[in-house]
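Up next is subunit A:
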Amino acid sequence: MTEILVWVLFAISFDLIFGYTGLLSFGQALFFGLGGYAVAIPILKLGAGTGTGLLLSVLIPALFAVIVGYFSVKLSGIHFVIITIIFALIGSTLGETWAWLTGGADGLVFTAPPIELGFFQLDPADIKSTYYLVLTVTALSYLFLSRLVRSPLGKVFVAIRENEERARLIGYDVQFHKLLSFVIAGGLSGLAGGLYTVALKYASATFLHWSISGHAVVYAIVGGGGTLIGPVLGAGLIMSLEHYLVNLLQATDLVVGAVLVSMLLFAPRGIIGILQGRRK
Partner candidate 1 sequence: MASNLAVAIVNGIVWGLIMALIALGLNLIFGLLHIINMAHGALYMLGAVAAWYFIELTGNYWLALAAAPILVGGIGLALERGLLRTIEDKPLVTIICTFGIMLALQQLVLMYFGGTARRIALPVAARFPLFDLQYPAMRVIIAAISVVVMGGLWLFLNKTRYGLWMRGVVQDREMAVALGIPVHKVYMWTFVLGSFLAAFSGVLAAPIVSVDFMMGREILIMAFIIVIVGGLGTLWGSVVTAVMISLIQGVGSIFVVPSTATVFSLGFMILVLLVRPQGLLRAPCSRTRERGPGSSWRSAASSRRWPRSPSSRTFSTRPS
Partner candidate 2 sequence: MLILKDVDCFYGKGQVLNGTSLEVGEGELVGLVGRNGVGKTTTLKAVMGLIPAKNGSVRFCGRNIAELPPYQVPRMGISYVPQGRHLFPKLTVRENLEIACVEGKADSARMEEIFGYFPRVKERLTQKAGTLSGGEQQMVAIGRALIASPRLILLDEPTEGLMPLLVQSIAESVKAINEKGTSILLVEQNLKILKEICRRIYIMEKGAIVYEGTSSEIDAAMDVQERYLSVKV
């Protein structure tokens, strides 16, 4: 359940750049993985607290997103997809190489120290507490994003998705707003990665691999991009599907791939699209 919530957060952060701003990034894994390290390394090497770690798991990936985004948003379409994959690849290659820092493919195993919130104590070692922690953070992020997409800023993002040229001609700095959206999404992807590591007590270079980004893509598409509730549904549905199928026939990716492809062909607006269609 905790895991589903993490993927929900990852999926909605991806949906901000894909569903709202219209940029297909296959590089979100970079920020996801970085977020993981941003939690694990300070705790392990510097003795930092979990709260600090989670804060860093937003800031550090966001910082990287500024750099990566600065170059990436200059490109569009296919070239954008490819450049984000490459950045993620550089990340995972370095992650595997710098084992002294990252533990390489074996990863870093650590215990997150309890979070002191005045009278209230939250111990990540306890599964239930972790669950509530992840639930709270994800819910807050969801609220933040739903506010964001309804704000004037959100309208700019959507305008860029719908027609970049027109947005530019009415005076929006398209490049800047794309970058902004990329950075916000990067920060939240990092947060998802951070929570994932806290829950798993483990950070690894495999989280940086570009194919991890595929999860977010799948959830957002299947659920319905361009809405926030869509990716939530998508993540929930696919994760539970996987959960059941693992015992049945061990063919999770096969089903995921099949669901993804059939969604693209028959319901390009995802589950949300199907639901809305029925209501009409």
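The rule is short, and it goes like this: contacts are C-beta pairs under 8 Å (C-beta built on N, C-alpha and C of every residue); 3 or more make two chains touch, one makes a residue touch a chain; residues count from 1.
Selection rule: all candidates are chains of the complex that A comes from, given by their letters.
All values reported here derive from a predicted model rather than from experimental measurement.
Q: Which candidate, 1 or 2, sits against subunit A in this complex?
A: Spelled out: of the options 1 or 2, subunit A touches 1.
Q: Mind listing the subunit A positions that touch candidate 1 in their complex?
A: On the subunit A side, the touching residues are 19, 22-24, 71, 74-83, 85-87, 89-90, 93-94, 96-97, 161-165, 210-211, 214, 217-218, 221, 224-227, 249-254, 256-261, 264-265, 268-269.
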